[in-house]
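What follows is one structure encoded as structure tokens, with my remarks underneath.
Here the complex is missing a single protein chain, while all its other protein chains stay put.
A and B label the chains in the order they appear, each numbered from 1.
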Amino acid sequence: MIMTDIRWFKYSSPQTFYPLAGTLAPWFSAAAALLAIAGLYISFFMAPTDFQQGEAYRIIFIHVPAAWMSMFLYLVMAVWAAIGLAWNTRLSSMMACAIAPTGAIMTFIALWTGALWGKPMWGAWWVWDARLTSELILLFLYLGFMFLHAAIDDPRRADRAAAVIAIVGAINVPIIYFSVKWWNTLHQGASVSLMRSPSMAATMLLGMLVMALAFWMYSIAVILMRVRCVIIERERHADWIKAPGALE
Amino acid sequence: MLEVSKLECARGERLLFRDLNFVLEAGTLLEVRGANGSGKTSLLRMLCGFLQPAAGEISWRGKTVNAGNEEYRSELAYLGHHNALKDELTPLENLRYALRLSGIGATDTRLQEALEWAGLRERRHQSCATLSQGQRRRVSLARIKLSPSRRFWILDEPFTALDVAAVERTRDLVAAHLAGGGMAALTTHQEVPIPAPATQRVELSA
Partner (left out) sequence: MSAPGLLDSVVAVVARDLRIALRRRADVMTSLIFFVIVVSLFPLGVGADPVLLRTLGPGVVWVAALLACMLALARLFANDYADGTLEQMVLAPQPLALLVLAKTAAHWLTTGLPLVIVAPLLGVQFDLDADALLILLASLLLGTPTLSLIGGIGAALTLGLRGGGALLALLVLPLYIPVLIFGAGAVEASAAALGAGAHLSLLAALLLGSLVFAPWATALALRIAIE
């Protein structure tokens, strides 16, 4: 027990995490590439054509994993930010900072593909579907976190302030999602859902899961690379970073 | 009573001071000296608990000074760069609010006396917006004068904008507080020797 505790503390310092992230990132990148190739092959060549939605439904292989990642990453970001706020650990806040852009990109992809899918399905680029509306609000929450962080010069103060808004946002996400859904049912908006394919064939499900894994690996790889940049930027005056060979 | 150990302060990327150690006991005056930007105000704000130390610890009666330490705050009076006065209110209203906020009971007579001491008796019903810088500083000092029950006074440049007579009265006020077993920490650019049972000096060099 004690041994593992020590290990955890060891990797919670930016100095030791930096090389670790550097070692892990390529592996996650490779896994992301392989899974994406496999996933795309399944989605485009193996999965059957949907009898209702035709070929256009295939965008869910991108859309759904992106939407999952966008919500999940917000939660992870808020947890890291909260840890950084509570225990004043620098690396946790740096992780939150590194996650935010990836989360925002995922949200954006989910919105973009949702619109692309909406055109053939609903005949409009944008409909006020509950899921899409929630994604849009999630994008605002990500942007709020990033802009607030950018507006404060002192990085530690920025970490703490952004952590507050991340926590408040995380508590609000379920409330917002519920309220938007409620609003949507009352207003009888779009009733066709991306996910509600009448009979989800097993290959479709497989394709989606492989793609979801690919998105996972990609996100982890990118976040590890970005956190390395954040560490260099923030710690550029630290002694360890100036030591020869520290950045290899 | 107040113990500061291995205190380190960084603002942004600049390290202002490190490894600062001192202990203040009853009757001690802490004089913080240093050039502009050397971290005098930062040190005082750290003593208030506004700023978190980058490293090290501040403790009062053996308990760490942090957001949860309400006992410490109930023994503290702080005069900052800003006078903490509302322009819309009169000096009397400002004082009354400040004392109620911090839970110090004071009768109107005592408020009047304090304003008398500050030389603002005639202006007590005028809005603070009409007062000069020196007069505002004096209202703020009157608040400190009304807080003798607060053991530890933290005064950031208390003599700014004051005329000679007011500087002397303020000096006497702090000296009396120290003689009565109080403690004070202050920064100043003026050479105003304050008689005190014990004096500690901290020189900050950036």
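In this section, a residue touches a chain if its C-beta (ideal position, glycine included) is under 8 Å from a C-beta of that chain, and two chains touch if they have at least 3 such contacts.
On a predicted model such as this, the values are computed, not experimentally measured, just so you know.
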Point to revise | Of B:Leu7, B:Cys48, B:Leu178 or B:Leu204, the residue in touch with the unshown chain | key: B:Cys48
Review point. Where the complex has a chain not shown, which of A:Ala56, A:Ile152 or A:Met225 is the residue touching it?
Key: A:Ile152
Exercise for review: Would you mind spotting which of A:Leu40, A:Leu116, A:Ala161 or A:Leu206 touches the chain that isn't drawn?
Suggested key: A:Ala161
Revision key, fill the gap. It is residues of subunit B that touch the chain not shown, namely 48-52, 67, 70-71, 73-74, 76, 78, 80-89, 93, 97-98, 100-103, 127
**Study point:** Interface residues of subunit A (partner: the chain not displayed)
**Key:** 137, 140-141, 143-144, 147-148, 151-152, 154, 157, 160-161, 164-165, 167-169, 171-172, 175-176, 178-180, 182-183, 186
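In the analysis below, only the chains that are shown with their structure count from here on.
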Revision key, fill the gap. So, in the complex, the side of subunit B touching subunit A is made of residues 11-13, 52
Review point. What residues on subunit A touch subunit B, complex-wise?
Key: 88, 153-155, 237
